[in-house]
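Below you'll find the structure I mean.
All protein chains but one are shown at their positions in the complex.
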Amino acid sequence: MSILVDKNTKLLVQGITGRDGSFHTRQMLNYGTTVVAGVTPGKGGVEVEGVPVFNSVAEAVKKTHANTSIIFVPAQFAASAVYEAIDGGIKLIVCVSEGIPTIELVKITAYMKDKNCRLIGPNSPGLVSAGDAKVGILPGHIFKKGSVGVISRSGTLTYEIVDHITKVGLGQSTCIGIGGDPIIGTKFIDCLELFAHDKETAAVVVVGEIGGRDEQDTAVYVKKHFKKPVFGFIAGKTAPPDKRMGHAGAIISGTSGTAAEKIKVFKECGIKVGDTPAEVAQLVKSTVKD
Amino acid sequence: MSILVDKNTKLLVQGITGRDGSFHTRQMLNYGTTVVAGVTPGKGGVEVEGVPVFNSVAEAVKKTHANTSIIFVPAQFAASAVYEAIDGGIKLIVCVSEGIPTIELVKITAYMKDKNCRLIGPNSPGLVSAGDAKVGILPGHIFKKGSVGVISRSGTLTYEIVDHITKVGLGQSTCIGIGGDPIIGTKFIDCLELFAHDKETAAVVVVGEIGGRDEQDTAVYVKKHFKKPVFGFIAGKTAPPDKRMGHAGAIISGTSGTAAEKIKVFKECGIKVGDTPAEVAQLVKSTVKD
Amino acid sequence: MKVHEYQAKEIFKKYGIPTPKEKVCKDVTEVIAASREIGTPCVIKAQVMVGGRGKAGGIKVAKNGDEAKQYAQQILGMEIKGIPVKKVLVSEAVAITHEAYLGIIIDRTEKKTVVMACKEGGVEIEEVARKNPEAIYKVYADPLLGLMDHHARAVGLFLYDDPKKAFGCASIAQKLYKIFTHLDASLVEINPLVIDQTGQLIALDAKINFDDNGLYRHADVAAMRDRESEDANELRARECDLSYVKLDGDIGCVVNGAGLAMATMDLVKHFGGEPANFLDIGGSSSPEKVKNALDILLKDKNVKVIFFNIFGGITRCDDVANGILQAKRELNIKQPIVARLTGTNEEKAMEILKTAGLVFATTMDEGAKKALELLK
Partner (left out) sequence: MKVHEYQAKEIFKKYGIPTPKEKVCKDVTEVIAASREIGTPCVIKAQVMVGGRGKAGGIKVAKNGDEAKQYAQQILGMEIKGIPVKKVLVSEAVAITHEAYLGIIIDRTEKKTVVMACKEGGVEIEEVARKNPEAIYKVYADPLLGLMDHHARAVGLFLYDDPKKAFGCASIAQKLYKIFTHLDASLVEINPLVIDQTGQLIALDAKINFDDNGLYRHADVAAMRDRESEDANELRARECDLSYVKLDGDIGCVVNGAGLAMATMDLVKHFGGEPANFLDIGGSSSPEKVKNALDILLKDKNVKVIFFNIFGGITRCDDVANGILQAKRELNIKQPIVARLTGTNEEKAMEILKTAGLVFATTMDEGAKKALELLK
């Protein structure tokens, strides 16, 4: 088992004819993901990496029964692509695009309410259910099938941590990059709710960073509701206040968004925190036997 | 029994300090309706006809547990009043105001979706559950407790027909003026669904008019689903095309909105149609024994 | 409220919808100047707010300046369905390679705005809807988010195979939607939407109807009303807050409430008469309003009898009675009046009117019958 994506995933790639879209379509196919369709309005009829391209999500879903979509379109068209995916009947939307204005996410969130559809991202590297499916841009070779769930606001930092976990001899169930923007479709807690019911997952690593208070809320949730061991890492201990550290969401305003505060709450709620990525893997290793 | 309003109705009057609001508050109190609160922003603290006035619906609901609201504010503030009532937790909103731009009703309809709240109107004279509660501007004295349900797009025409029904010796369960605008919150069919489950109601009179195709849809619904006898009247047999006959919704565009078409479909679906208001009452009389 | 084609096109231009090069003219001199400026061949189009202009000879292609002058004289002098042509639009003659229909209305059943597209242009869309509904492609806009990009693209891709034209059409559909919602329209229509020989999309004709209830918040739109082309009496009624529509009969009807007013007309007809009008004096009617109503009604010289049918609820019958008395005094009314006043304060009303020389009725059936008798 695993969560969100697996062998039943039928993937649609929005923006498949673009540079990133076509490159990652090949990578995902190589990993074994079932990519059934691509969409680029106006380019319907062509093929990319053997995948048929349609003019609209509605048409693609009708013809291929795609249930999951990954979005690679430029930021200014990305919100529009998300709406199209929702209206097209896609159940899981992974938005890789970075740079969507935050107010668009406020609207998208409201629009998705009660629509039986989940958004991951935006500004997400995607997710991997090790050995089963890769829906995203994460490098497939670092993953190994196993029992550790990983949830992260970051991209390369996630690879770093996953790599350490693999190198200490453990594997992953599902690894999800939830995205670095201030408002994202799926948060840590949403993932934990899914991991709670996933028999394959024995422990979860939460990779947070400065900005917002999702980590604090997550820690409280873990303490109250989550039975499996959780490990944490927070990036940005040395980040200055009021400066955006790359990610639109990684900015300390006031005191609640600091790494110190987040680490404190993690520890208070029983989440073991690693000081370095290597240490996180060691902590997991000491608890989980694969 | 009856539908929508009864002895449990706790009424809030939005726009209570206005000319119409205060006048009809007195009339409704006289009829025996439980009017618990009024709202006029900025006039909180005063009383109208012994009813306390609040600055907001939220405050009024908190203090008085009002469950129903009637709106008497001018058209340009009426949509706003509807939103306030929805957000305030009101379950039944009766909008008397006439002249709200149609596009506002498109938005209100979308906003109300999944909110467990019903709108009657706008441009509605309100409704009366005979002997129990009057929430509207209909003249109370014409009603008599009984078993005939009445649903109408009109105001005074409804009084005319109710008066005939009363004069032939029958009474009414609930009489609802659904409003004369192109888009209204509660349609004929919605009312029929409620009447279907109301044991007190033995028959229903549907008073339609030119414009739109609600009467046709209603007739088809009656034929398929509604077990009690239904009688009909359609106003506007002599109305010319493309002219708005008072009500914003009463305009024949093309052929589908004509009285002839509506009467035809009524008859095809087994609804007996009276040629005059007096005839409607006679038709009901011949079927229903009170 | 309706506006002329040239007014609708001004709005189209403001919202960036491509229209032909054209100029509105009120006399032959202006047409000659415009045809020089725009060049010939050009199209002279009568500006009247009724359908079927073309069939009635209100649209002509002028091959040269002489023809332009000749057609201008012809069209500016004609009446179309009883409406005199006061203005013409001189328009560049577009070489049409493709025609389509694009329009937006409110779907009362779905309670949403709906964009309709049809691969035939210049059609009567209601006719198509009745005879061949599957020829119309419909997309519902989201009530709160509007006509989204993928909605608009779907419309474009339905009409055109070529992506460039499809996306151009999508952009036009979104602009049309903006007009619809920004300006409280009840109909916006491009019929036909054409492609010229250079491949450009052009709105060859334009129609916008406005929601009367929305006019209060669009002073610029309200100012577009062509008062000349409307019935003077209907205009005056609107200003007096009355709802009046002239018909062809001889029994004038004064009623409170739109539904009852229609039912009263129908009843007159039912008993063999012909109603002269629809007239709703509204809910809270003052004596003044009743007097204005009668004044407007009597401008119609066909009216031989007046039938008052009032069901007093909010409307107080004594107010109506006082209005009748005042009108009789001030307007020198010759026609007989049948009065059926029932409900709130009806006794007071009877008291007020007992010496006024009216014919009374207690039911609307009786009232209608008495009005008919008085015609004989």
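Remarks
Letters A, B and C name the chains as they come in the text, with residue numbers starting at 1 for each one.
Basically, a residue touches a chain if its C-beta (ideal position, glycine included) is under 8 Å from a C-beta of that chain, and two chains touch if they have at least 3 such contacts.
Predicted, not measured: the structure shown is a model, and the values here were computed from it.
Seen in the complete assembly, the chain not on display touches A, B, C. The residue touching the chain not shown here, chosen from A:6, A:59, A:190 or A:217, is A:217. Across the entire complex, the residue among A:29, A:58 or A:75 in touch with the chain not shown is A:75. Of the candidate positions A:15, A:41 or A:277, contact with the unshown chain belongs to A:277. Note on the undisplayed chain: of the listed residues A:65, A:237 or A:267, the one touching it is A:237. Interface with the hidden chain, as seen from chain A, comprises residues 20, 23, 75-76, 99-103, 105-107, 109-111, 125, 137-139, 142, 152-160, 163, 180, 182-183, 207, 209-210, 212-214, 217, 233, 235-240, 243-250, 253-256, 259, 275-278.
By the touch rule set out above, chain B reaches the unshown chain at residues 41-43, 55-58, 77, 80, 83-84, 87-88, 107, 111. Contact between chain C and the unshown chain involves residues 144-145.
Everything that follows uses one rule, which is that only the chains that are shown with their structure count from here on.
When chain centres are set by their Cα atoms, the one at the greatest distance from chain C is A. Each chain gets a centre from the mean of its Cα atoms; for chain A and chain C, those two points are 55 Å apart. Centre to centre, using the average C-alpha position, chain A and chain B are separated by 51 Å. For chain C, the set of residues touching two or more other chains reads 142.
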